[in-house]
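A protein chain is absent from this complex, but the other protein chains hold their places.
Coming up: chain A.
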Amino acid sequence: MSQLLEVSGISVAFDGFKAINNLSFSIGPAELRAIIGPNGAGKTTFMDIVTGKTRPDSGHVTWGERNVSLLRMSESRIAREGIGRKFQRPTVFEDQSVLDNLVMALRNDRGPFSVLRYRRSDGDLGRVRELATEIGLADQLNTRAGILSHGQKQWLEIGMLLAQEPRLLLVDEPAAGMTKAERDRTVDLLRRAAETRAVIVVEHDMDFVRKLGCKVTVLHEGSVLAEGSLDHVTKNQDVIDVYLGR
């Protein structure tokens, strides 16, 4: 099966410290994957490289059917190619309404001049309502995002990612600070999203990863330590030594 994203042999060092060391990774077009690893394993740096925030010292990152390289693209260009990212802390635009947040994220022309002329179409509004229902914020379209609860902000951000219609979703610790019920809904949402696109979830919470029920990649010191089902990797002696055993 052809892969959507292929990362091969990337390395990056910050002041001599090898944050990522000859890491290779790939994911298919409709796949859910969890990345786990102890602090400093390079999870966030890995996401930074895929989204163009950090340039690797060596290696390749290729994308899509035509295997284009992502390494020369700006962050915004990569986002337009169809890679969406959710940060650890919920980052929504607190000063603006849920509606404005979602409209901004909708997949539309992003040039300054076409945005200047943009008018909300019924189609766009319908899509926003649909998304808002999916993330449980249909009644709060006119609410300022800043007064939503922590969990609602997390969902709003996920909703904004879905609005972008990305082909790959990078999600950093979605369950942090969520209640149990909220967490279950998030699992649902992510699994549903992964039916039509690739989703990479970085998570500390083992319970959450178990619920996702997907293939797991364990990172350690900047490279892949083990890969497979959660049961498989938790039985791996290396993984037990560096991560679970502690």
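Here, a residue touches a chain if its C-beta (ideal position, glycine included) is under 8 Å from a C-beta of that chain, and two chains touch if they have at least 3 such contacts; residues count from 1.
Quick note on the criterion: contacts and distances are computed from a predicted model.
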item	value
Per UniProt, the name of the complex member that is left out, chosen from "Urea ABC transporter permease subunit UrtC", "Cell wall polymerase", "Sarcosine oxidase subunit beta" or "Imidazole glycerol phosphate synthase subunit HisH"	"Urea ABC transporter permease subunit UrtC"
From A:Ser69, A:Ser121 or A:Thr196, residue that would touch the chain that is not displayed	A:Ser121
Sole residue of A:Thr91, A:Thr196 or A:Ser229 that reaches the chain not shown, by the stated touch rule	A:Thr91
Which of A:Arg33, A:Lys153, A:Arg197 or A:Lys211 contacts the chain that the document leaves out	A:Lys153
Hidden partner interface residues of chain A, rising order	51, 53, 74-77, 79-80, 84-85, 87, 89-91, 93-96, 99-100, 103-105, 110-113, 115-116, 118-122, 124-126, 129-130, 132-134, 138-142, 144, 146-147, 149-151, 153, 160, 164, 176-182
